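Omission of a single protein chain aside, the complex is shown with its protein chains in their original locations.
Going by the order they are written in, the chains are A, B and C; count residues from 1 in each one.
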Amino acid sequence: MTTATNQPGFSREELLICVIARLLQGVDHIAVGVSSPIPGSAALLARAIAPSTTRVTVLNSRDLQDLNDGVSELFDQAAQGRIGAFFLSGGQIDGSGNINLVGIGEYPKMTVRWSGSFGSALLYYLVPRVILFRDEHTRRTMVDKVDFISAPGRSDSGIYRPGGPRALVTNLCAFRYDKQRGRFHLESIHPGHTLEEVLDQTGFEFDKPDTIPVTTAPEPERLTLLRTQLAALIADPYPAFAERVWKITALAR
Amino acid sequence: MTTATNQPGFSREELLICVIARLLQGVDHIAVGVSSPIPGSAALLARAIAPSTTRVTVLNSRDLQDLNDGVSELFDQAAQGRIGAFFLSGGQIDGSGNINLVGIGEYPKMTVRWSGSFGSALLYYLVPRVILFRDEHTRRTMVDKVDFISAPGRSDSGIYRPGGPRALVTNLCAFRYDKQRGRFHLESIHPGHTLEEVLDQTGFEFDKPDTIPVTTAPEPERLTLLRTQLAALIADPYPAFAERVWKITALAR
Amino acid sequence: MSTTDLDALAARIPDGSRVAIPTSRHGVAMQATHALINRRVRDLHLVAVPTAGLQVDLLIGAGCVKTVESAGITLDEHGQAPRFVAAVKAGTINVLDTTCPALISAIQAGEKGIPFMPMRGLLGSDLLTHRRDYRVIDNPMASSGDPIVLLPAIVPDFALFHAPLADCHGNVWIGKARELMTMAHAARQTLVSVEEIIDTNLLHDELRSPATIPAPYISAVSVCEQGAWPLPLPDRYAADNDELCRYVLAGKTDSGFIDYLNKQHKPPSLSIAATA
Partner (left out) sequence: MSTTDLDALAARIPDGSRVAIPTSRHGVAMQATHALINRRVRDLHLVAVPTAGLQVDLLIGAGCVKTVESAGITLDEHGQAPRFVAAVKAGTINVLDTTCPALISAIQAGEKGIPFMPMRGLLGSDLLTHRRDYRVIDNPMASSGDPIVLLPAIVPDFALFHAPLADCHGNVWIGKARELMTMAHAARQTLVSVEEIIDTNLLHDELRSPATIPAPYISAVSVCEQGAWPLPLPDRYAADNDELCRYVLAGKTDSGFIDYLNKQHKPPSLSIAATA
């Protein structure tokens, strides 16, 4: 267990939002799946600090999406290259970037069963910048080898794959994905956490620099942006989250 | 040139409509393309004398179709087996049932160029009962071999082809299509016309019985039906035709 | 098309049918599902287009399901679908796992009457490993090797869903839930419950026509106010989260689930109206 030496001026959620927002720089169209308040907030923050052409699609929100052609539209957009960044997660994520959304044990009669693979087996291949995000960094989630590959981190050469993982952000640290080597590279450890803790909680091998930076704290102006302009916007798709983190409720329509 | 010995109690159009209507018996869903007043009238007649479940789709009409999903819907329906009968024609039709909607001469720089093949290269293969109709029976239209095959009359075994030509109706006569032999079989010659005339005007070889029946005249009750109930209905998609044949104009909406 | 009651609607679905159903957000025929359960349908092959939740969980718990094909079975913010998870662990249902776009594409292939549809992705996944019906070919349009997955068309025996509106001719208006149109086009028969039936022709309504499924695709319609309850109906009513919480609690155990099934399931507003 770690203890923060002094109280930071930001919450854990705000830190993660700012870490992810940095990974979204330069993306024209960021799409966010359901039930993803931290990536969704990051996308909105990225849009707020980016050129006016940057677009955010939050699935199933009223105001933050302009999909109107049924379930296929998002996937068709991804296949056409109309989506620059997306977020995926996994019940298990392994050191090759494989994600498992199906369950633990031997398929099909698994000992733990999750919902299923959703759109991952297309989006992970076709969206250029997929950010893996998992708020629980333990040996249960960060495994050496997933029990079931919903979608692989890397594909053989010769397989059409314009997309794939760019980074893995957890509650402990941020990894960059090395596409050539098919491995994660530790980029930074969040304030209050240690390399020892990361090693302890990670079931896969990863690369790391000799000195590991502490994750950059949220930029003050971005924190202000989040707490003022953006919190109400975030409350539209994620009311419970905005209420918990910023004590704000959605604007009346 | 032929001369009718006595004035028949029906018009040429009425005869053709009744001939085609007989070919549509037992079809659940009859679809009719654009600018096809005689087949369209035959379809409406077939519906009027058939069980109440029989359906007629007249492309681009307001009341006689319930397609509302763009141009693809008709073809998707045909591919699914949702259309039982359709009508095709050809600038040239040959003795194997091949149709040519593209032109005369060597493709692509043809000496005569028509509009194009439209939906024939799907519909001719997939609609079980395709009726070929051509109001001009001459050696120009009924040829030994078409210059360009928009769609073939018959396909090799092993090719998925639930549909194809059932009959060829012209201003002179009616042929049945022999699927096994891939040839036309003369069924009847319309009143006022002769075998000599048919042979004279046909560029392809065809089979024929020893005695060739005269095409059955329109059934009186069907004539009445056409002239009373149906004429106004036909005037919806084909106003000029209904005006010319029955001196009737479309009902006001 | 005929207008009928929910029991008669449910009676049209024989045991062993392949039934396409929409996502929890786009108009699930929940009350018709209870009628299906009441008639003790068996061996259904459910095709979620492309995910499902409460509806599938109830049918699985009630023993109506042999196979479920989906990209995800979830009660969304209410968590895992308890009867689905229990059945997978017990091995009592056959699960065909896939990914959302594969299911949609396969239904679109069914709609188009073509034998398959290609899709990018899936290669190297265990989804593909376990789907013997999917094929991999070299993309014939590419100059060099370019493997691509082909998905066989899905032609469901039935599409079953709930929509806001039908007209007296049997046309059904679906709003923005476009895949309901695709499902109806693809399925051999389509059964629909609706909030209300209006006395007009939706196909002649310039505004509603583009989102209207024409009557020839529709085999039967039942009127059922709040027919998606406790799931939402877009632009009409939200999910009844209290009821969903009750379900999650009940579904944790076999006996809790049976108790839940045996209760009357009526939307609160209708119960009130009935009492008043």
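Some points to look at:
By our rule, a contact is a pair of C-beta atoms (placed from the backbone, for glycine too) under 8 Å apart; a residue touches a chain by one contact, two chains touch by 3 or more.
Everything numeric in this text was worked out from a predicted model, so none of it was measured.
In terms of the touch definition stated at the top, the absent chain reaches A, B, C within the entire complex. Among B:Asp28, B:Asp69 or B:Asp178, only B:Asp69 touches the chain left out of the display. Among the residues B:Ala79, B:Val130, B:Val198 or B:Leu225, only B:Ala79 touches the chain that is left out of the figure. Across B:Phe148, B:Tyr177, B:Phe206 or B:Trp246, the single residue that touches the chain missing here is B:Phe148.
In the full complex, chain B touches the omitted chain through residues 34-35, 60, 68-73, 75-76, 79, 101-103, 107-111, 113-126, 148-152, 155-156, 158-160. Even with one chain removed from view, chain A keeps its contact list with that chain: residues 29, 55, 62, 66-69, 72-73, 76-82, 126.
Within chain C, the residues in touch with the undisplayed chain are 105, 112-120, 135, 137, 139-142, 146, 148, 150, 152, 174-176, 178, 206-211, 235.
Everything below uses one rule, namely that only the chains that are shown with their structure count from here on.
Distance between Cα centroids is largest for the pairing of chain B with A. One inter-chain figure worth recording: chain B and chain C are separated by 41 Å, centre to centre, where each centre is the mean of the chain's CA atoms. If each chain is reduced to the centroid of its CA atoms, chain A and chain C end up 30 Å from each other. For the pair chain A and chain B, the distance between C-alpha centroids works out to 61 Å. The residues of chain A never reach two or more other chains; the list is empty. Shown for chain C are the residues in touch with two or more other chains, namely 181.
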